[in-house]
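Of the protein chains in this complex, one is absent; all others appear in place.
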């Protein structure tokens, strides 16, 4: 037995978190197979990696809407089956009890160190009261806009001095969450493209504490496809001339990303990934539009124009129609298990072997899906062997 | 130097063969880069594998249209650049001189052994007159319908007795071509889904002569995509419920496959490949339609319906718009180089390491494109090392 | 007031009928707007055309599943909102009471005249017991395969002699239903491509009784699109070279049409319509596949290849993703109102002005959607004026 493991969700009442909590409850009750979960396909050593029944959820959110209400909304939107919310109602109530409502620290007038201390203390209390061996913190909150680097972001000592000053929002919320997680001795996963783990001073804390972390930005749709398909063109010697994309997003993330500036981080990560995959420049216009009537769905259209033998012009079109939360939630559960195993096995620093899960992987230059899958499997095997 | 190598094309005046001959001439003249050629990306040992300048083409066809005329048609259809046919006119005339017009042996009243002897003798003459170290025979002629197995197909001795009887068409043309190639001591590649290499008595001849062979059915479009994408669904634990496909083909192959029965072999191979990739049953209706106005183009539409976390229903659509000949021709040139190297290195039997090229690979159960790519690269490396 | 009007549904427990009954109940209760109903957009004279509150439903079916159960299934499949079945439960029970279970008359050993008499008597009883001014019979049962014309189909006297013979299934069910409707003095609408109204002897009965009728095959998806788009190409002088189509159908109709022969009638009607629209021959391969996992959805892909100025090759692709029942049901309700009005106004014979609703319109050669819309509106206006 790997021991009881906490999954602490930043954005614990959002669509992804709610879907993950519902799914975990359904797995534990044996109501559904773990479709969409990658860890089910790996040969994980149960002494290192926790099973579904060993996971306990908690988290932070800025809103107070009960999970049961959120689950009903997701069922109406087609993400969850209609019968599920009532079947897992008791689990949702239990999960609700472990969610702490905390507001955006940037809005506070006190020093950010205090806010971070409060967040860390919530996680420590959760670990203690639930008698957990460890807690993995996963950020599934709304995407933040890119930040302008500050001198205080360069090293931990400078950062901590700045955090101690009142009224100075030196870190964006995602970075404060990562800082708090590491302070509490917990591994941290950023499932969003927010800047948290891109700040050297923050990951310096993880290094000092010997903690593993992983990110950034869960690979759940268009980029997943691209990482499966771009290697096909390369393998066949076909030259991609342009890869144009449009993403139509309903729901909360769509509204957020539709706001000026918010999508920049995500667009930049996608474009970096594509260039890395193609190993060359290609015209790659990319848009994210908020289309509220799509509800929880995300529709992505890609048009790939490529050149073959003797310059022949050919094309491939893709339309992906998925539920973002249904694609993300199982990966969040997978990451909780895998990062818990990494922590149990004493790994620290960026977990490049988890590149498979991310648009913009930390600790890895590999963007090809099939290679990422092989690296993940080899890593999981090695951890079992190494124990 | 690997030595001068012949590429003998069955269907030497067809679109694929003409495109390949034009491309080879353009490569040799340094007019274009070898876009679409896989062998360019492999680290091939030049002592084993012939280079572009070491390849000489010849072949059989039932028609006599000059290659220059076929090249003009292909340029009008957008497969070749308009300037190319005149730029390589001299090469096309040289290639024309090495094409022998031979008719469908099933139409002859003599024993098929005689027809086979004629075909083999054409190849031997080509090898001798062009002073070639070896000749690789590649079938790029029209797809034949599936055949009913005969008792004479079971072993070579029985087959040869039947071939000696006058007026008995015991082998379809593709199998007679393979038989003739092996008789002439040449490796053979079937780039079509025709039954040639599926007849045990025919491959028994290859085994007796210690010859390598490869096939079947070049993977150039919809199946290429499927072999890149189906592993993505598996890797992510997503359950494919149905994968529906429609292929619209112009050109000669479309007209042929539109005929009753002709597409059966191709459809069966595609469906086998998909089931192998998904590792499970999925509804998979598939159509091939002849749409003459598409000219040399092929438009394929795939609709994948899949299930994710907690049963969420999602979909992916693909539209592939390509020139079949432009996709096939570079692979034919690659196969000439690679199979020549295998022969030079003394390999025999089905070359499973070339599964990367085929819809229905002989000697391999691997259908996943990325794995096939790795196996191909490893095989090419080993041949160099083993020498 | 137009008076109480019956809508008698053949296939009254099918998806289309159940959706129509649920919708009618929801309209009457003011729960939803009449989205998808064409008659709402027409300026109908309420003295001639019944309103929603004046419609009463009944019908025949071969199964006994309660409408409430069917409505739950349709809600699970996304056709109906989840809250609807319970909100209209009382109406569904009332509708259930007016559905008579009658089996396929072809399976009976008695004369078909008896079966027809039973069907007609059911309708007459419904009219009398519900105190209705008139009853419109609409066929929404499963599509039948095309039939071989018999000599008895040519005139009514011959038909009636044949119907009187025991054990002779001279009419397919759709035609027997039409015959019964006309016998009961009711107008009849065929919303399917079944052969009922294509039999001269059957429509001779309508003529003798002075009854109006309309059909065939509700235009709800791919053909609707074609009738809107084909005129665009014509209007712009663009030459359509090919119009290829693939229909993926889940649900009951998909299973039925997937069966050998069943889709022939539908495919033939679609192809006739396209040729009429384009006014010229075009390559037009068309498929209907049964893909069960699509549930109640229907996904249609069309690829139009067309030629413009100086022969330029261009294309249009369409993917339609709809719920067949949600598209058909409002039209069934519209037809009940409109055909009731035609009957009230004394019209008889094929109602060509209703071509707007049908793939293969009776009494009209007009296939262009915009013109059909204008003819429908003009017809509805004239009826009001003529009264």
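Order of writing sets the chain letters: A, B and C. Residues in each chain are counted from 1.
What we mean here is this: a residue touches a chain if its C-beta (ideal position, glycine included) is under 8 Å from a C-beta of that chain, and two chains touch if they have at least 3 such contacts.
If you're wondering where the values come from, they're calculated on a predicted model, not measured in any experiment.
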| item | value |
| --- | --- |
| Hidden-chain contact residue, picked from the options C:63, C:314 or C:378 | C:314 |
| Residue of A:248, A:310 or A:332 in touch with the missing chain, whole complex considered | A:248 |
| Identified contact with the non-displayed chain, of C:249, C:326 or C:362 | C:326 |
| Listed residues C:17, C:37, C:362 or C:380, member touching the removed chain | C:37 |
| Those residues of chain A which, in the complete complex, touch the missing chain | 241-242, 244, 246, 248, 283, 285, 287, 289-295, 299, 301, 303, 305, 307, 313, 317, 319 |
| Missing-chain contacts mapped onto chain C | 19, 22-23, 26, 32, 34-38, 40-41, 78-81, 84, 224-225, 228-229, 231-232, 234-239, 307-323, 326-327, 329-330, 356, 368-371, 373 |
| Interface with the undisplayed chain - residues on chain B | 75-76, 78, 82, 317, 319 |
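We take it that only the chains that are shown with their structure count from here on.
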| item | value |
| --- | --- |
| Rotation angle (°) superposing Cα atoms of chain A on chain C, nearest 5 | 180 |
| Chain copies touching (chain A, chain B) - same or different residues, decided at half shared | same |
| Contact pairs, highest-scoring chain pair | A-B |
| Rounded Å distance between chain A and chain C, as computed from the means of their C-alpha atoms | 50 |
| Per-residue overlap in chain C, given as positions that touch at least 2 other chains | 317, 319 |
